[in-house]
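A single protein chain has been omitted from the complex, and every remaining protein chain is retained in its original position.
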Amino acid sequence: MSEPFEPKIVAFVCTYCTYAGADLAGTSRLKYAPNVRIVRLPCTGRISPMFILKALQKGADGVLISGCHPGDCHFTHGNYHARRRWMVFRALLDFTGISPERVKFSWISAAEGGKFADLINSVTEEIRNLGPFDQYQQLIKETESPATL
Amino acid sequence: MTENIQSTQQNIYKPAIMKIVGRHDEAPGVRTMRLEFQDPADHEQFKKTFRTGMFGLYGVYGEGESTFCVASPETRKEYIECTFRQSGRVTSALANADIGDLVTFRGPYGNRFPIEEFHGKNLLFISGGIALPPTRSVIWSCLDQREKFGKVTIVYGARTVADLVYKHELDEWQERADVELVLTVDPGGESPDWKHRVGFVPTVLEEAAPSPDNCIAVICGPPIMIKFTLISLKKLGFDEKNVYTTLENRMKCGVGKCGRCNVGSVYVCKEGPVFTAAEVSRMPAADL
Amino acid sequence: MAKIGVFICHCGENIAAKVDCTKLAAALGEHPGVAVSVEYKYFCSDPGQESVKKAIRDNNLSGIVIAACSPRMHEATFRKACAEAGLNPYLCEIANIREQCSWVHTDGDMATAKAMDIVRSMVEKVKRNNKLQSIEVPVTRRALVIGGGIAGLQAALDIANAGQEVVLVEREPSLGGHMAQLSETFPTLDCSQCIMTPRMVETAQHPKIRLLTYAEVESVDGYIGNFKVKIRMKSRYVDMNTCTGCGDCMTKCPAKKISSEFDCGLGKRTAIYTPFAQSVPNIPVIDKASCIYFKNGKCKMCQKSCQLNSINFEMQDEFIDLEIGAIVVATGFQVQNTAVYGEYGYGKFPDVITGLQFERLASASGPTAGKILRPSDGKEPENVVFIQCAGSRDPSKGVRYCSKICCMYTAKHAMLYAHKVHGGKTHIFYMDIRAAGKGYDEFTRRAIEEDEASYVRGRVSKVWQENGKLMVRGVDTLLGKPVTVAADMVVLATAMVSQPNAKEFAKTIGIAYDEYGFYNEAHLKLRPVESSTAGVFLAGACQSPKDIPDSVAQASASASKVLALFSKEKLEREPVIAVNNEATCAGCWGCVLACPYNAIEKKDIRDRSGRLIKQVAYVNPGLCQGCGTCVTFCRSNSLDLAGFTEKQIFAEVMGL
Amino acid sequence: MTRILFSDKLDNCIAKWRSAGLTVIGPVQGESLSGYAAVEKAAGFEFGMVLPERPLKELFFPQTEPMLRYTIKKNEIDTTDFTAPQGKRIIFGARACDASGLAIDDPLFGWDYKDEYWFQRRNESVIVTIACTKADDFCMCTSLKLAPDSTKGSDVLLRPIDKNRGWLIEELTDRGREAFAIISDYLQESSEPAVPTVVVPEKFNLDACVTWLQNPENFDSKFWKEISMRCIGCASCTYLCPTCHCFDIQDEGDTYSGIRRKNWDSCSFALFTMHTSGHNPRSTQSARWRQRIMHKFNYFPGKFSVNSCSGCGRCSRQCPVDMGITETLQEISKL
Partner (left out) sequence: MITQEKYRTTVKELLASGSVKMVIGYKPGSTPDRRRPLFIRTSEEADQLVLDSTCMTNLSGYLVTEGLLSDEKRVGIFLRPEGIRSINILAAEYQLNIEQIVILGFDSTGRDVRPLEGRNAGDFSGLLSEIKEKPVQTSKEPLLERIEKMNAQERFDFWQEEFSRCIKCYACRQACPMCYCRRCIVDSNQPQWINTSSHTLGNFEWNIVRAFHLSGRCVQCGNCDRACPVNIPLRLINQRMATEVLDGFDHFAGLSPTQEPVLASFKKDDTETFIL
């Protein structure tokens, strides 16, 4: 075997919980895999399914979406709305052949720096095991505009 | 048949790369940019083909291309000037571009104002709002060879004082003894220090009552203005054949293929954008 | 397509030890649209900030990216610096390469590569940032306090004493709320009315307070600083301007056997009445449902007796429109209807009463003038059983939560009974004794030790009548055996629940509520007195069960929030709000439902002749908090969120 | 005497053409859709259908096609061209209407500015048309003054002989003759007669329709509104049309590089002509349907002297609401 496959993962997180949780992981000097690129949004309610599609188009092998635990939303119920959308969109992706293993959802609070680090590691590892998302890369290649992530 | 068509081996959809060398704001959301060719071959081609009235497709890669006229005159071909209102995707991207940035240009395309035929005649330019740029190209093309033409009258109006474009050039024309400039703004659009007329362009035009004798009229403006101005010109006794206007339609290819600008049997991008009022009156699909 | 400045901070060694900042700065310098790309040891330091400002001015930058610590640390710092350098502060973005990069990765190359992506995507975002202006909302300096109980009074007085106008709305004919019904209060056993009535009077006489009793909030529109409130003044049938409260009408009223709400059914009142003797205002109302004239068209005894001619049977409800800047909701609670506990016999046996009824019995101004007498025969009970958690902490029949005050008032009841009925015996069935509070545990100890309250740990399974006694069967879990107590009276410590109309009322004012109908605070810990809607604050038991000190404390806290809001003429808000493209909006109103803040309204689009063409969504900038939930819902992509626009995020992802 | 190509020799012919470097393309019945596609063996062809569902034009004017690749660097933009795929091909078994469609569009793609994406493919393709012996209710070539055995746009015309055993060969152009010279070994002389072509009844009087359309008064006729009332404004008629040629130019990619593409577009769409100001010269569906009919039978012939319709009937066949050119022109005939 040559170099191990380094998956490319894009994460969409809310600023109040998960982004703060990621900051806490940092201030606690926890170590985790460097494969994830974070996009910060005000609330999980702002995370559109479109973002997931664009991350895939950009060449991501996996996508992670995370926000406040139910009841903790800074905007009272943005995450409840998000949860419904995710459930539906996830089922849709699953039905059209994008494995739920590549699109992960989680709740991480501002206090869960440890959970954040663990999650990044486990998600990275899982997607590493799945290997590159060749099928999607093939679609991108057909467009003549190859992914550059 | 197909055998006879020889390949020119040239991609008609490939634009020239232009550098922005100047820009300034004309009115809220309206900007003028001066562009220079990066490839001398592209510039040579432009110099050979450009005549006043033609348009181009200005583009930003990643966003697309947008059609507007070449606002600079055919007497000044060292650069291209264009004036546009920021409204859609491409114009927003163009508006974001700064001096030194690179954009694209495809053209010049379309037909032109036959200004040789205007020699020795009086000229009446009528324009409204953001549609002054095409008129401006003709105006300067004529003023740069002023001796060849008779009396020059410019009637220009906008919704409000702020919406008038090329303000510095309006001042210049105002100063010139050989140009008569009639400025107007729509009722309610005047500022406290506005010294010119107030009223819609067709009304002001009728008040100014230029003589139709030996006179060519050039109108550019929003469809509604053109519609009523044509009526006013008719009242003043202008012959439809001596009235020129431009049709601005949505375009994508600029070379008579994509079908978007098709008005009746006319592809505006190739057979326009300049038409005489006589031609326009035969095109019900122009939707004026 | 822009002139972006990239500033890469070493943060001492914090970033530079892992991320090759020099390489990063050089690479970003080659990025399209980047005019300046520099590194420095500490950009947050004064010289660091100065260098950023200088770079902005010298290069006429159109946006900057600070690659440094988390935006949660220094976003505000650098935005301020931008503003000082003449650049709109919202043209500044922070690339977090410390908390989320250098501190968490071990491999320097990988960390540098990640930092590169982070900064590049931020550059692409900032290229699409718009100049935003913070939103200024004018503030009407007039507060509305809803509810005239202790919480409402406290809030109203605090605000009024600070010199701001207050409108106090109470739906009952008199101020006072539940506290006016109480006998003596724990843990000091001072008389409730003695401390309550002076506050009521002070409120009524306060020059800054406009008191509207027998009135209800009909509708609330608008937003923080600018509410438009409609109040319904219910018709009293008594002219408030002329009535002096002499009480002749009440004496003459022939309908005398109406159960008194104030006395929890233990006393009687007339059809024209004041709830209690010390009512404020001391002006009666006619209870239309009980009034003989309204029922039969004959009587008018009160009108005849009134020398001031204050009775007017033709009176109609009136409406008052108010402009309000802030609202304090202090609508209080109700006691749970105990009828659900058939086994306790409430309603069946007259001597099974609620805690609140016991308060009326123990109150000097109550139906028994403070004597503890059984409702059935008026005899003094010799043996009283108290049942705690009669409704609370009972997911099956009652409510899941703890009502918080019952342990304390039951101990108080046992004490009051012991003081009033010498030799009387008390048994208290309880689950736990929750007496956390200043002087509270000492208080319950006193009940046990000095007043000999007999606490039995266990639940009561049944109450029945036998030989004129109420037999109470329960279990003593400490002894592990069933016990039966013969009592003369049983007092149920009923649960505190939200007002029956609490949910509808929450919708009227546009605030969030929980499953029980208690109003939700904006944040349980950090914003406990703000509601989910900006400019609406909570006080007292409408938020959750509370005792008097807690209610008062929250009321004062709300008042201080109101005063803070009123301290400026205008309110400044972050411009991160949703905006709608009216041309493309399809008017499906999904966003209206999705918005947690009721910030989206329907707006009519009319043509020049005034004909309605369509309705579109309009985001009220005063109410929108910028979560973006509506934006994601919008199928036609008409809504967008300033600061996190679709274009920006697209560029951020595609720029990775 | 005419030369004949027997079906059982087709495999040899295909092999021969392929070894001569030609891609062999023809009517293919896919799992859920028929169209023209490349085959390696004769068995891959399906000659039995009236007409493939997808038009031949897409082999010359694909639904999406890259034109340029751009890379944005600091102070520099690189543009590289895409050219149409090189390589000769033979379209074996085109329908006459599809072949005519190509000829109809040639002048459009060629006037003044030549669209190399079209002509590159045109110049490298040999069109071998098989005359129709079958038609369905929607076929209307005869109404357009064409025929099931029109030669327009074809390089070779084949006429089926009895029992699908083969085809009589009629070479029309040099390009066709060259292509058939490659397989001359497999051709036989024969005097067997061809199966008569199918009789396609005339559905409307084209001349009368054109006269009506050319009358400026009829531009604002209320007929347009009535006929298009049920039109839902999709593009299936235009996209399946063998002559519709409108397109869009779109950029796609990330923020650093991307592709400029030419994509099919349709006059049926409201946004097709919408100005950024919101003004739309063709703001109603009836104006758009009128444009489509006018363009095909009035404007286009006015410019290029040929109707922009070859009578394949796909527009009516596929319309979700059972509209189409046939119905419209039939109704106009009645006016």
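Letters A, B, C and D mark the chains as written, and numbering starts fresh at 1 in each.
Note that in this section a residue touches a chain if its C-beta (ideal position, glycine included) is under 8 Å from a C-beta of that chain, and two chains touch if they have at least 3 such contacts.
No experiment lies behind these values; they were computed from the predicted model shown.
Chemist: In the complete complex, the chain left out here touches which of the visible ones?
Modeler: A, B, C, D
Chemist: Just one of C:A522, C:A541 or C:A594 touches the chain that is missing; which is it?
Modeler: Looking across C:A522, C:A541 or C:A594, the contact with the absent chain belongs to C:A594.
Chemist: Looking at the full complex, which residue from D:K9, D:K114, D:K152 or D:R261 touches the chain that isn't shown here?
Modeler: Selected residue, touching the omitted chain: D:R261.
Chemist: Which chain D residues would touch the chain omitted from the figure, given the whole complex?
Modeler: Given the touch definition above, chain D has residues 32-33, 53-54, 63-64, 137-138, 229-230, 232-236, 238-240, 248, 250, 252, 261, 263-264, 266, 269, 271, 316, 318, 320-324, 326-327 touching the missing chain.
Chemist: Which chain C residues would touch the chain omitted from the figure, given the whole complex?
Modeler: 515, 583-591, 593-594, 615, 633, 635-638, 646-647, 650-651
Chemist: Footprint of the hidden chain on chain A, which residues?
Modeler: Touch set of chain A with respect to the missing chain: 49-50, 53-54, 57, 70-71, 77, 80-81, 83-101, 104-107, 119, 135, 139-140, 142-143.
Definition applied: only the chains that are shown with their structure count from here on.
Chemist: Using CA atom averages as chain centres, what separation in Å is found between chain A and chain D?
Modeler: Taking the mean C-alpha position of each chain, the two centres sit 46 Å apart.
Chemist: When the centre of a chain is set as the mean of its C-alpha atoms, what distance in Å lies between chain C and chain D?
Modeler: It comes to 69 Å between the two C-alpha centres.
Chemist: Among the residues of chain C, which are close enough to touch at least two other chains?
Modeler: 654
Chemist: Taking the touch rule as given, give the residues of chain B at its contact with chain C in the complex, in rising order.
Modeler: 60, 93, 96-98, 101
Chemist: Which residues of chain D touch chain C in the complex?
Modeler: It comes out as residues 72-75, 253-256, 278.
Chemist: In their complex, what parts of chain D are in touch with chain A?
Modeler: On the chain D side, the touching residues are 66, 69, 82, 252-254, 256-259.
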